[in-house]
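Beneath this line is the structure, given in structure tokens, with notes to follow.
Here the complex is missing a single protein chain, while all its other protein chains stay put.
Moving on to subunit A:
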């Protein structure tokens, strides 16, 4: 997957969680949580979706790496290299 594809994947998962999420003014370096009204349960949903769609096992201690859109891409890029 390219970085853009990973970005799209994350945004698509978030849209499934909250269909009113507004991505227009999203700053990729600011925490998603602050900008999109996501809570800790929503992040768990992202982890479960990534496991379901791409068989990714993300350990709990790595959850903070999913904080911003860019940190998601950096973290997932090597894991989804061949996806």
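In this text, a contact is a pair of C-beta atoms (placed from the backbone, for glycine too) under 8 Å apart; a residue touches a chain by one contact, two chains touch by 3 or more; residues count from 1.
The definition used in the following text is that contacts and distances are computed from a predicted model.
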item: Listed names "GntR family transcriptional regulator", "Phytoene dehydrogenase-related protein", "Spermidine/putrescine ABC transporter ATP-binding protein" or "TldD/PmbA family protein", matching UniProt entry of the absent chain; value: "Phytoene dehydrogenase-related protein"
item: Absent-chain contact - pick from A:6, A:32, A:47 or A:66; value: A:47
item: Contact with the hidden chain (one of A:25, A:55 or A:82); value: A:55
item: Residue numbers in subunit A that touch the chain omitted from display; value: 17, 41, 44-45, 47-48, 51-52, 55, 57
